[in-house]
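Note that this complex is displayed minus one protein chain, with the remaining chains in position.
Per-chain numbering from 1; labels A, B, C, D and E assigned in written order.
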Amino acid sequence: MNTADLLPLAVAVPLLGAAVLAVTGRRLPRPGRDALATAWAAADVACLTLLWARTAPDGRAVSWLGGWSPRGGHSVGVVLVADRLGAGLALLAAVLVLAVVCYAWRYFDEPSGEHGGVFPALLLLFEAGMVGFALTGDLFDAFVFFELMGAVAYALTGYRIEDERPLQGALAFGLVNSAAAYLSLLGIGLLYARTGELGLAQIGAALDQHAAAGHGRDALVVVAFVLVLAGPLVKAATAPFHFWLPDAHAVAPSPVCMLLSGVMVELGVYGVARIHRVVFAGAGGLPDDAVRDTLLAAGVLTALVGAVMCWPQRHLKRMLAFSTVGHIGLFLIGAALLDPAGLAGSAVYVAGHAGAKAALFGLTGVLLDRYGSVDEHGLHGRARELRLTGLLFVIGALALAGLPPFGTGLGKAVAEEAAGHWGGWLPAVFVLVSALTGGAVLRAGLRVFGGLGARPAEDPEAAATTGEGEEPEIREPGRRPPVPMLLVPALLLAGCLAVGVLPGVGRALAAGAAAFTDRDGYLAQTLGGAPAPAGAAPEAWWTVPGVLLGLLSTLLAVGLATAAVRRAPGRDTSGLFRVTVLPLRRLHSGLLGDYIAWLTVGLAAMLAALTAQL
Amino acid sequence: MTNALTVIALLLTAVTATTAALTREPVRQAVVLAFLGLCLALLFTVLQAPDVALSQLGVGSAITPLLILLTVRRVRRQEQADEHPDRTE
Amino acid sequence: MSVFPYLVAGWILLAGLYGLVTSRNLVQAVGCLAVAQSSTYVLLLAVGYRSGATAPVFSDLPTDAPVVDPVVQALVLTDIVVGATVTALLLSLVIQLRKRHGTVDPEELTGLRG
Amino acid sequence: MNAWLIAAAVLAACGVGPCLLLGLRGSPEQRLAGLNLAATITSVVLLLLAQGFSRTSYTDLALDLAVLAPAGTLVFTRFLAGRQQ
Amino acid sequence: MSRTARLRLFLAAAAVLAAALITAATELPGFGGHHHPYGERAVAAGLARQTANIISSVNFDQRAFDTLGEESILFGSVLGAAILLRLARDEGKRRAAAEPVLPTTRLFGATLLPVTLLVGGYLVAHGQLSPGGGFQGGVALATALHLAYVAADYRVLKRIRPLAALDVADALAAGTYAALGLIGLAQGAGYLANTLPLGTFNQMSSSGLVAVINAAVGVEVASGVVVLLAHFLDQAVEIVHNGENR
Partner (left out) sequence: MTPRHTLALVLLVAGAAALLLAALALAVLPGPYLRLHALSPAAALGAPLVALALAVDTGPGRAAVKLLVIGLLLAIGGTVTTMAVARTTVRAERKAQQ
């Protein structure tokens, strides 16, 4: 089989699988459905692994759909382009879907009969959306697959209809993300008006020609940039577009959370980086400095908001969701450096984070399964009996904090080093965010699984979401955790470790990052020219400062967690906490109107920032 | 003449869209949305996009209002059920 | 005339967003989202228009006649389908939310905060 | 520029306009009456546009609206009737 | 945030956005301009493939992958609505009540239903020739069935609506679309390549794969919309909370 044919196949396989499951699902017994879904997810993993293996480390696989290969640099078709980062992210999505399907074998109280097979079918559609978004080289096609993963994700988030909170979270998710997607489409319309093209490479080339023809930089490009990136930035939960994320991720079924936090949000960052690089990084686009400053500011803000909001959470899934916000900020910082090293760091970080975060959500699912609660305070000490689960949870927390040699630690180290070149204070952000998010999760782990410290007192002032009274996701509470529910998180953590231990992974992603930032190569290879050799791949391996900073953030996390656990209950909160955290928490009001208002504010801020720097 | 038609259709669309966004009550908004569907279809035809106009007619004048009204009907029924737990409709 | 259609598209977008921000009823909010979306239709079709041309449907037209841009029309068709299906999904969420929460006023949805 | 297009423009401006006047305010029943007439007038405008642009294939639009508009109106009457019970 | 604070914040931001949009609009090529490189290529490509309706050519041939994604969104939304609007544990179904309609309305509905079906079928069948196509026709077909609800009542609609078959048809059509692409792949021409015989321009059988995909989309949209509306109708008419009286 041709390498280029693997690209559309990777999207078509899950789509076909969804149709087959929807038709046969109601006629098959539960194990048959599970087997079918697993087989299909595995087939796509195989397809994408083959694609990854066959993509040259510094090159791309290009597939013009419908056979509309370009003539004279022009085509009327849609193109799929896979480089190592795109294919790698698609592969990550496929692997996580496979993990989730296996995790849900014994877990999910899936309605049978008329609706049998619908849940795995939706998962496969979700996979098709993510893979399509990661592989496409066409702006409108990206919008379509963006909406595909969005629409399916709204339905999956609101899956537990007997509880009000999933519905509310799904609605906020749906409204905010759809509004952002339409803003993106407006931006696509502006770009089409200027260039008359839809392919990323073609738009980029046409913008450059426009500039070469003597037209200066103008506001149109700025507005188009901001609008087009609105969709991916909202999907990536960049502050102040992040409000929907904790609402949705806290309440979605645990297997779905594994996908949402593990890879869907990261796809938003990927979309930002890809669209900026191919479309706007040329002479007709925006100056790198302006973009770097704007995105760095957004990344730092996101990281800090996520970390600060993560710490006081008591609802475990909401805590994990805010930690995702924090880490997304870090990924965005890495990508915003606009150099291969930062991107390589983010790529490794994303791979490691996916394993750790998905594992943590999976383990939280065990708690929900057994105790019908994910409340840190309510579960205090109750899960002592689940030793293995507790051990895995603590390992996951340490991985989140950036403990070497986990993949998260490696990614953090590489990104930190790259960021250090641009601003000496940026590594401090990485350490602080890792420590706060890892520390919060560790604190929860120590309390819930270890029963350490006294039971925390209630704080009447905090507008908190508790984790009590969750609808359990299965119908037999109190059973032993089924094997897949522990095996899958364990394997995911092992994967996180492997990313940091196997030198091949980092090297491949670093080469992929070099290819990713090679804009001329992308344009040439997509539009049918001869690609020039890409620049040298950055180093993506452990260094002494990286290990030390990783240990530092882990130590900080452990220190924070133990301090919090040891603290006497009922002691007054400090003044600093009152002036920083409480107002920030109040902003997370759960109100839809606020979210849309913040969306507009974010757009206005980006417009102002970019225009000022032009 | 085409320009005049375009301006008329655009104005109708703008006015209807603004009203639709400002209409607070869902049933009334559904009527305005159906209006918006008609105006958009008219605009699309003037802009020489008959295929799009056909879609908009189907979605705007039939499907969307039906969806909204069915939702409102369900919501209303729930309200009645909440007020009179022993009686519906 | 040369910018009027674009301005109308922008106006519709802002009107839709205003409706979303001030909405007191989730069904109405979903309707406002549909309004905001219609701005994309207007913009795209205005971009694809060419004065003096007609629709690129050649069943009753000589093949050398000037025609408007077919690509944007295909995009808007896709957009309309996407909009309708997303509306349906959001409305089904509203239905269930009303049952479980007892209100469709977004201002009273305070189950998730902090 | 021909009589058909002029008629279409006049009907769109002075026909649909007043319908909007009624359709965008007032009670649902009033709005519905406006919508109903607007649908008829729009169908006619679509027919006129087909003739004015000399595109016979555009008549499909009016045909589609002629069958869909009553369905749309009846949706509303069905709902309002249910509400009044 | 208080309601006024939120509104002020929004209005300030919206003013910036509005200024940006106005500036962008003045820099766009003027309305009605003649620079459409992609559009011109698309027209030439569509005519070369014997497709009279270039929009159908773009939708089902040149950018067929977009439409595959779009149909998957529809398919996913139908599945999603099925899952979201399923019977909750504390709900049951009751029989739909008869609803009053004017006799003229009933008669009119009975006449209009076949006419609408015909129009819908016509729009689907001529998708590659004249305005219309799978989506537009599919919506008309689905609306036709629901005339039974609006001109009579839900019980009549349930009798004439083969829901189980439509459910399967929806999934099958979605799968068929994805599978049709494999033909081109197997022939080495690329996914979704139009390798079928192209026929004669402006004939029903022209344009090769376009006509086939068009038909699949027609089936999917018609059945998908009916199934989607069925879930909403069940909610609006039949499903009651167990506490509610039947």
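Please note the rule applied: a contact is a pair of C-beta atoms (placed from the backbone, for glycine too) under 8 Å apart; a residue touches a chain by one contact, two chains touch by 3 or more.
Keep in mind that this is a model prediction, so the values were computed, not measured.
Visitor: What are the shown chains that the left-out chain touches?
Guide: Hidden chain contacts in the full assembly come out as D, E.
Visitor: What does the interface between chain E and the hidden chain look like in terms of residue numbers?
Guide: 101-102, 104-105, 108, 112, 115
Visitor: Which residues does chain D use to touch the chain missing from this display?
Guide: 3-4, 7, 10-11, 14-19, 21-22, 27, 29-30, 32-34, 36-37, 40-41, 43-44, 47-48, 51, 56, 59, 62-63, 66-67, 69-70, 73-74, 77, 80-81, 84
To be clear about the criterion, only the chains that are shown with their structure count from here on.
Visitor: Could you run down the chains that neighbour chain B and chain E together?
Guide: Chains that touch both chain B and chain E, as defined above, are C, D.
Visitor: Among all chains, whose Cα centre is located farthest from the one for chain C?
Guide: Here the answer is chain A, farthest from chain C.
Visitor: Return the distance between the CA-based centres of chain A and chain C, expressed in whole Å.
Guide: Here chain A and chain C have centroids separated by 27 Å.
Visitor: Which whole number of Å gives the spacing of the CA centres of chain C and chain E?
Guide: The answer is 15 Å.
Visitor: Averaging only over C-alpha atoms, locate the centres of chain D and chain E and give their separation in whole Å.
Guide: Taking the mean C-alpha position of each chain, the two centres sit 22 Å apart.
Visitor: Among the residues of chain E, pick out those that touch two or more other chains and give their numbers.
Guide: In chain E, 3, 6-7, 10, 14, 17, 21, 24, 28, 36, 38-39, 42, 53, 55, 58, 63, 66, 70, 73, 76-77, 80-81, 84, 88, 123, 130-132, 135-136, 140, 143, 146, 232, 235, 241 touch at least two other chains.
Visitor: Counting only residues that touch at least two other chains, what does the list for chain A look like?
Guide: If we look for residues of chain A contacting two or more partner chains, we find 140, 144, 147, 151, 154-155, 158, 161-162, 190, 192-193, 198, 589, 591, 593, 596-597, 600.
Visitor: If we use the touch criterion from the header, which chain pairs count as touching?
Guide: Every pair of chains in contact is listed here: A-C, A-E, B-C, B-D, B-E, C-D, C-E, D-E.
Visitor: Residues of chain D touching chain E in their complex?
Guide: Residues 57-58, 60-61, 63-64, 67-68, 70-71, 74-75, 77-78, 81-82.
Visitor: Using the touch definition from the top, list the residues of chain E that touch chain A in their complex.
Guide: Where chain E meets chain A, its residues are 1, 3, 6-7, 9-10, 12-14, 16-17, 20-21, 23-24, 27-29, 35-39, 41-42, 45, 58, 61-66, 68-70, 72-73, 75-77, 79-84, 86, 88-90, 168, 170-172, 174-175, 178-179, 181-182, 184-185, 188-195.
Visitor: Please output the residues of chain B touching chain D within their complex, sorted ascending.
Guide: Going through chain B, the ones touching chain D are 1-2, 4-5, 8-9, 12, 15-16, 19, 23, 27-28, 30-32, 34-35, 38-39, 41-42, 45-46, 48, 50, 53-54, 57-58, 61-62, 65-66, 69, 72-73, 76, 89.
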